[in-house]
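Quick one: the structure is below, questions incoming.
The complex appears here minus one protein chain, its other protein chains still in place.
Right, chain A next:
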Amino acid sequence: MNNLIVLPLIIPIITGIILVFLRSSIMLQRVISIITMITVSVISFLLLDIVQTEGIIRLDFSGWLPPFGILFVADSFALLLVLTASVVTTICLLYAFSTIGKDNEKMFFYPFVMFLIAGVNGSFLTGDIFNLFVCFEVMLLASYVLVAMGGKKVQLRESLKYVLINVVASWLFLVALAFLYGTVKTLNMAHIAERVAEAGQEPLLTTVAILFLLVFGLKAGLLLFFWLPGSYSVPPAAVQALFSALLTKVGIYALIRTFTLMFPLNQEITHTLIGIMAGITIIAGCLGALSGRDVYTIGTYNVIIGVGFILIGLAAGTETAMTGAVYYLMHDMVAKALLFLIIGMMVYLTDETIIKNMSGLIRNYPLFGWIYFIVLLALTGIPPLSGFVGKILIGQGALEAESYILLAIGFASSIIVLYSLLRIFLASFFGETTISFEDRKRIPKGAYSSFILLAISIVFIGVGAESLAVYVKDAVNTLINPSVYIDAVLKE
């Protein structure tokens, strides 16, 4: 039964390799990739259910018992994210079928999406910090290719920046790993947690923790987000949606894991730092979103605001706040994916990126316009949509932790999010119709179905928050009591 854990990593990798050989038969590539992603989603849901009854499960590769071997650990938190990531990828693939273009499909688009999701799922599931580094790299290498896919001038320039930033970040990750290994002599995350607790997180370890904060901050776009708006606005829409839904979230996951499991002791330093970084991130993201005149700028800065908001939950650190963070993380993955798919479709329909020049889309595409309105409401946090539960719980947690400044920044950011997205809505969807009904481009059916599926997921996370509560509660329990995780890995 435990062997199931490795499937979310191994199935996409094997499929990716097979797809490389099926380069010329696009239809076959599409069918295989979508079936793979549906299978992975189903498996991760099954795993999530198993974890509820059997507790945290782990898989020791080739029978090396922890702390010596590499292992995968599946707890509810990781599995919720694996599930959301797989579902979102499935839906983004649906969108890609009709929009990505034959050239990209022939240039190994699907294999690299498979490698990307393999890296993402691996990062969520691994229980070994060096393995986390490796999974990060698998994910990043795939993302390097996807950013540059198409090879336009601006893409090449931005991808060069993106790759260089990430190479330096990975280097920093290795430095942090080296110091960590030098200090605690182990790489198993649960074992590190145990050793750190024994040693009482001395200043040296706190320094290492801050190094990790920088590394994951770079990957998540926490404070160090300068690379994000550029590189997220150049690739094709389906890739943008995947990136904004998955990549920064992996960084956030790593941050949450690191600071709840491995370095939870020196909170007045690390968590304060995270709080300050989250606050600045939100403010800077808001300024960016306000100043943007084109859809990409507004969209990418909204990603940054989302990152900051989730990490308020981590900075507050109470049980309520963490519950909120988990909810908001799932919501943000789905909603940001939908936002970017819609933005991509708007650009495709009008050949414009400046919002003023689009105008009047809702007359030609009423359903499309109202789906955008749903995302807008969800991202702002209006009940009963998905953002509401997360926002209210994070806010409540910030109150409990008495971090009123963060609370104020967080909720003020909601208004800015509303304003910036409403600007797109008013300028691009309302107003005079510039393209006549006869001349309009059609929205492909695949794209429509992906919008509708994502919109349904948004409503489901919002309305069905109660049915998710079982899983989220279990996830938060592990985050608040790291001993649950440690015992599951090291006992027996």
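Note that in this section a contact is a pair of C-beta atoms (placed from the backbone, for glycine too) under 8 Å apart; a residue touches a chain by one contact, two chains touch by 3 or more; residues count from 1.
Here is the rule we use: contacts and distances are computed from a predicted model.
Participant: Name the omitted chain as UniProt records it, choosing among "Cytochrome c1", "Na(+)/H(+) antiporter subunit C", "Carbohydrate ABC transporter permease" or "Gluconate 2-dehydrogenase subunit 3 family protein".
Facilitator: "Na(+)/H(+) antiporter subunit C"
Participant: Would you indicate which residue among A:K106, A:K152 or A:K356 is in contact with the undisplayed chain?
Facilitator: Only one listed residue reaches the unshown chain, and that is A:K152.
Participant: May I ask which residue of A:L177, A:A209, A:A447 or A:V476 touches the chain that does not appear here?
Facilitator: The single option touching the absent chain is A:L177.
Participant: Which candidate, A:I32, A:M107 or A:L160, sits in contact with the chain we can't see?
Facilitator: Among A:I32, A:M107 or A:L160, only A:L160 touches the chain that is not shown.
Participant: By the contact criterion defined above, which parts of chain A meet the unshown chain? Give residue numbers in ascending order.
Facilitator: On the chain A side, contact with the omitted chain comes from 130, 133-134, 137, 141, 144-145, 148, 151-157, 159-160, 163-164, 167-168, 170-171, 174-175, 177-179, 181-182, 187.
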